[in-house]
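Attaching a single structure in structure tokens format; questions to follow.
Excluded from the complex is one protein chain; the other protein chains are retained at their positions.
Showing chain A:
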Amino acid sequence: MIIYKPLDLENLSQFKQIKKLIDADLSEPYSIYVYRYFLNRWPELAYLAFDQDGNEPEIPIGCVVCKSESHRGRRMRGYIGMLAVESGYRGQGIAKTLVTKSIEKMAKDGCDEIMLETEVENQIALNLYENMGFIRMKRMFRYYLNEGDAYKLILPLTEKSCIRTTFLQDFTFDPNLIIN
């Protein structure tokens, strides 16, 4: 059985496995800083999938890494930075569940939209996200190091996502959400 848990930042082996999973699949080589940038700041937005019945139930076999922050001070934008599932576990809906969990969390945290970029040629990723309601907002010429174009995809969660940033009021946090 596959179970899903948020990242345990103190668990270095989880960190290493995430890095391994992503490095194996993504065309972009990420430095350790990129991983730390996401995981240290938004550990609650990284979900991991574990195979309870597998040989190594403590080692994640899939992960999604996200962030959520104010976009130009006008709206809250969730961002899916990385998603990977070990090749032997693909086709079981694990990626979809990981993404769903992260979107649910970001929506709950008050995000107005979720954004991501994916390669134009990555039909599997496009199908996954588009079947969740994301639409392609723009195409970016030679966006990746592998020289491929990318699409910027957005899933609107609130009306704020549909208004140009220029015409939105400055964003203010709900004081109840500020804990420090």
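Quick note on the criterion: a contact is a pair of C-beta atoms (placed from the backbone, for glycine too) under 8 Å apart; a residue touches a chain by one contact, two chains touch by 3 or more; residues count from 1.
Quick note on the criterion: contacts and distances are computed from a predicted model.
K.L.:
Just by its UniProt name, which of "F-ATPase delta subunit", "ZYRO0D12408p", "Pyruvate dehydrogenase E1 component subunit beta" or "UDENN domain-containing protein" is the chain not shown in this complex?
P.N.:
The record for the missing subunit names the protein "ZYRO0D12408p".
K.L.:
For the chain left off this view, which of A:I18, A:I94 or A:A107 is in contact with it?
P.N.:
A:A107
K.L.:
For chain A, which residues reach the chain that was dropped from this view?
P.N.:
On the chain A side, contact with the omitted chain comes from 9-10, 23, 28-34, 36-37, 40-41, 43, 67, 81, 100, 103, 107, 113-114, 120, 130-133, 135-143, 145, 147, 149, 151, 154-159, 161-164, 166-167.
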